[in-house]
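Rest of the complex left out; these chains stay put.
The letters A and B name the chains in turn, as written, and every chain counts its residues from 1.
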Amino acid sequence: MKISLVGVGRVGGATAFALVARAIPHELVLVGRSRERTLGDAHDLLHAAALVRPIRVKAGDLEDSAGSDIVLLAASASPEAGGGRLAHAGANARLLREIVPPLAAASPGAVFVVLTNPVDVCTYVALRASGLPPGRVLGTGTLIDTARFRALLSRDTGINAQDIRAYILGEHGESQFPALSVASAGGVRFSPGDVTVRSFAEEARQGGDQVKRFKGYTNYAVALSAAIICEAVANDARTVLPVSSLVDGFQGVHDVCLSLPSVVGRGGVERVLSVDLDDEEAELFRRSAGVLHDVLDQIR
Amino acid sequence: MKISLVGVGRVGGATAFALVARAIPHELVLVGRSRERTLGDAHDLLHAAALVRPIRVKAGDLEDSAGSDIVLLAASASPEAGGGRLAHAGANARLLREIVPPLAAASPGAVFVVLTNPVDVCTYVALRASGLPPGRVLGTGTLIDTARFRALLSRDTGINAQDIRAYILGEHGESQFPALSVASAGGVRFSPGDVTVRSFAEEARQGGDQVKRFKGYTNYAVALSAAIICEAVANDARTVLPVSSLVDGFQGVHDVCLSLPSVVGRGGVERVLSVDLDDEEAELFRRSAGVLHDVLDQIR
């Protein structure tokens, strides 16, 4: 299992450390902007790996990523480039359009996992820039929102979070929504109208922004999400994760990436599940897609 | 984590081995009918444990089980005692009524897990003989039928079995039924009328009988079920497992043990979930309870 990680800032660094701490890859290539800094992280992680597994960690260039099983994209244009969210999205899209083609050429068999924000937009851009089949490019999407939602429901019900089957779907952002009509635990449905449940979904939605207000950015949760996705790919687990990937036809939505429950295995997204949304949720899903289409149109 | 296992025949022996192979207890006490044979198993398992974890394994008497965290009941009256299934149920009930009171007195804080067949009948008898609160006595129930059902659905759908949320409920026996109205995977419901799904439930139901026809008994699957339950208790996992425990009020059913999705943690069954059965399933559940009431009446 060779994993390459492009972008070794706060998110990328934490992701690399999560991969080492959980002993996921056999080989880990870090591709960072600053050669010195990346060499420092690579050596530090190599020493850390010595405690758990003999992972070959090295700093490298795009070419060193050749033959990867997984390529993680955590690179980000510097926000100081100016402008608001949209300008940032445009800058990151440009960055991905530049680096993804050579990465895909070097690792034509790899699964690409996008962490760069706005993640749904960047996943779409990376997919189109890669020329790869849709399932091979996916974004961390609402995996972390879903985990947070389940954790809150788990604490409230006293039931293990693994047994809480509830998903946050759509955009990893403002327009996301909980698919309450299919949420259940142990064969007991959660009531879509339950105010506590709705307040948990709201709390999950605001989780990232709250962290940003406190420390200026988020990195640990998204880094561990990416590591969990890598484990599913490495073990060909075919486990169901709400990740962002191409939606083309479901509920009338076309040509955009956003999160639906997806079977994740060695081939990336092996299958996007046609979740049984009710009418209100289907409308929220289409609205979420609309938001993303708008951004994509503007940065084209 | 001290576990005592009473009954070290084919099922008990395999259970003890599963506990050691998965390194679950710190101390394991085997209480068997034949002192010599049990000493042999205890020493053999002690040597096996040396490969994975320093478990103190010993052969002992009922008194040596004192202070256990979990007591596994795998004892069985010899079937040669004659008679059919009912006679066997009666003999095992008599055996449990004899050994459970001193075991419960010796380990008043333990969770009791019943493997002895017929498991629902024996769970009820053990519960009443123990004088313990309902959640502290549970039987392996339909856990293995459910696992088999999920494995078949998993193979058919290409989705990890952990993500297949489908339960076989009621009696671990002929009257069991799949709760198809609440079965789903990744937010997609299984259709209750789907013939393939129904055939898998039927295949799961017949799984044990098929093994019995081939080799005369079953032991590996039920042994591993018991080990999985012990892990949930040891880790206080509060995971949802379909196990047999007292039902008193759900769907009009009273005073009988059978399987419903249950939250299993350090205290045993922490909570029995009021699964959203449809009318047909509720009727099957009551019928299953009726079958067990009949047996319990006959062996009183």
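Please note the rule applied: a residue touches a chain if its C-beta (ideal position, glycine included) is under 8 Å from a C-beta of that chain, and two chains touch if they have at least 3 such contacts.
Every value quoted in this text rests on a predicted model; they were computed, and no experiment measured them.
Because all chains derive from one sequence, the complete complex can be expressed as a copy number, which is 4 in this file against the 2 shown.
Rule of thumb we're sticking to: only the chains that are shown with their structure count from here on.
In whole angstrom, the spacing between the mean C-alpha positions of chain A and chain B is 39. Those residues of chain B that touch chain A in the shared complex are 158-160, 162-163, 165, 167, 179, 182, 184-189, 237-240, 261-263, 270-271, 273-276.
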